[in-house]
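Inspection log for the structure reproduced underneath, given as structure tokens.
Up next is chain A:
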Amino acid sequence: MSALFGLAGAALVGLGLYGLIVHPEPLRKILAFNLLGSGVFLLFGVIARRGAAAGMGADPIPQALVITGIVVAFAGSALAVALLLRLHQISGRADLGADSAPPAGNGPT
Partner candidate 1 sequence: MSLDVFSLLAIAAGAFFFLAGTVGLLRFPDALTRLHALTKADNLGLGLVVLGLLPRVDWPLGALKLIVIWLVVLLAGATVGQLIARVARQARPSP
Partner candidate 2 sequence: MTLAFDAILIATVLAVAGWTIAARETFAAVIGFVAYGLLLALVWVRLAAPDVALTEAAIGGGVTGVLLLGGAARLRGVVAAPDAWPAATLRLAAAALSATVAAALAAVVLLLPDPAPTLAPEALASLPATGLGNPVNGVLMAYRALDTLHEKVVLVLALIGVWSLAADRAWGGIPGQRRPTRRDDALVFLARLLPPVGIVIGVYLLWAGADEPGGAFQGGALLAAMWLLAMMAGLVTLPAVSSRWLRLALVAGPALFLAIGLAGFVIADAFLAYPEAWAKPLIIVIEIALVLSIAATLGLLVAGPPEQAPPR
């Protein structure tokens, strides 16, 4: 019953979307974004599983797309975390609120 996994994927997308919108801390947003992405990959996996034919357990093309997606999602998360840490290093805060004043010093230190 791969439909059960599909419903789980849909629920994960919903959870990730809620976390992405609501959490004020950017690191939690990145976490929720990863959750959202893995839910989408699960949907791909369900479609692959339903395409089982020719003696194989699943259709290999969506699985290859998911592997590519996982690697690219990691690359995106790495860039996001690096941006967040640099923001914290420069301004001392790690939130996405409005800037109260430009950081001290002229240009990147």
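Basically, a residue touches a chain if its C-beta (ideal position, glycine included) is under 8 Å from a C-beta of that chain, and two chains touch if they have at least 3 such contacts; residues count from 1.
How these were chosen: all candidates are chains of the complex that A comes from, given by their letters.
Owing to the predicted nature of the structure, the values given are computational and were not obtained by experimental measurement.
Enquirer: So chain A is shown by itself and the numbered options are 1 or 2; which of them touches it within this complex?
Expert: The answer is candidate 2.
Enquirer: In the complex of these two chains, what residues of chain A are touching candidate 2?
Expert: Residues in contact with candidate 2: 1-19, 21-25, 27-28, 30-32, 34-35, 38, 41-43, 45-61, 63-68, 70-79, 81-86, 88-89, 93-95, 97, 108-109.
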